[in-house]
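Of the protein chains in this complex, one is absent; all others appear in place.
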Amino acid sequence: MSSHTHDMQACIAACLDCYQTCLSTALHHCLEAGGRHTEPDHMRLMMACAEMCRASAHIMLTGSSVHRQSCGACAEICSACADDCERVGDMDACVAACRACAETCRAMAA
Amino acid sequence: MSSHTHDMQACIAACLDCYQTCLSTALHHCLEAGGRHTEPDHMRLMMACAEMCRASAHIMLTGSSVHRQSCGACAEICSACADDCERVGDMDACVAACRACAETCRAMAA
Amino acid sequence: MSSHTHDMQACIAACLDCYQTCLSTALHHCLEAGGRHTEPDHMRLMMACAEMCRASAHIMLTGSSVHRQSCGACAEICSACADDCERVGDMDACVAACRACAETCRAMAA
Partner (left out) sequence: MSSHTHDMQACIAACLDCYQTCLSTALHHCLEAGGRHTEPDHMRLMMACAEMCRASAHIMLTGSSVHRQSCGACAEICSACADDCERVGDMDACVAACRACAETCRAMAA
């Protein structure tokens, strides 16, 4: 994958990390904890965020310049997911992964 | 899938149609035709567009309100793919699917 | 997508239908109903089935002959998901979509 710049490689890695964290946390931590963790809107946002991060990484891997659009959408969705995870509480790993992904995607979209 | 409004259902269908058309056309028509059809940037945009349409449908299916961001990005990427398919030529089905998807995604993002 | 036989087209459609039904049902009906519907193992199987159906359709769309392997795995996972949806109850649309997808994938894998 030497076809990608160092910054893009770091953004792909951040997206794949956030994807894995959101998906795994939703289907393990959240489902087992219940309560606010299984509120439909929280679970839906977690799954939507996982998908957007996964797609954002994929589109960067294709090498097409339209990654700007997908990275822009990913930055906004990750930021919304981080806020919601803070509201729910006890979601520190997700908050950190979403904030890191949002920051690097925002830079890539610029 | 009665959980989604009629307009959203139509947008999900348009996204999945465009996803299938782009992916299948790139890996059958384009690879067999060669020439401008296998220019790296054209193939990359086709694959990026297929992925964004697929993700856009997925995020609408989750029911999260962040579909506005993914639909917005999808509208822009589909529009860029339609333009590029017109430039390459002999890509009428792709142009039509991308234009239709861009229009419905733009409305869903508003 | 005239590149695919009629049988394969029908299998792609069944996979995409089952994908949409499992994903949407898990994140709407199941999360809203709670109880057995949000048992972690049930939700995980629903999400795994949605992903396998989505991948199975994608691999058929590529036109590669390795669709036999992915269709075979998809048939088994859909069958397991249908059984689990029957156990949970009140999941008729999911049971039907999974059974239909399992049958057509099994034929495609042969």
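Going in written order, the chains are labelled A, B and C, and every chain counts its residues from 1.
Here, a residue touches a chain if its C-beta (ideal position, glycine included) is under 8 Å from a C-beta of that chain, and two chains touch if they have at least 3 such contacts.
The structure displayed is predicted, hence computed values, not measured ones.
K.L.:
Tell me which of C:L16, C:C30 or C:L45 is the one touching the absent chain.
P.N.:
Only one of C:L16, C:C30 or C:L45 touches the chain omitted from view, namely C:L45.
K.L.:
Where the complex has a chain not shown, which of B:D7, B:E32 or B:D92 is the residue touching it?
P.N.:
In the full complex, the listed residue that touches the missing chain is B:E32.
K.L.:
Touching the absent chain: which residues on chain B qualify?
P.N.:
Contact residues on chain B toward the absent chain are 27-28, 31-32, 34, 38, 40, 43-44, 47.
K.L.:
Footprint of the hidden chain on chain A, which residues?
P.N.:
1, 3-4, 12, 16, 20-21, 23-24, 27-29, 54, 58, 61-63
K.L.:
Name, in rising order, the residues on chain C that touch the hidden chain in the full complex.
P.N.:
Within chain C, the residues that touch the unshown chain are 40-41, 44-45, 47-49, 51-52, 54-55, 58-59, 62-64, 66-67, 69-70, 72-73, 76-77, 80-81.
The definition used in the following text is that only the chains that are shown with their structure count from here on.
K.L.:
Just curious, how far off is chain B from chain A if you go by their C-alpha centres, in Å?
P.N.:
One centre to the other, that is 21 Å.
K.L.:
Find every residue in chain B that makes contact with two or more other chains and list them.
P.N.:
54, 58, 62-63
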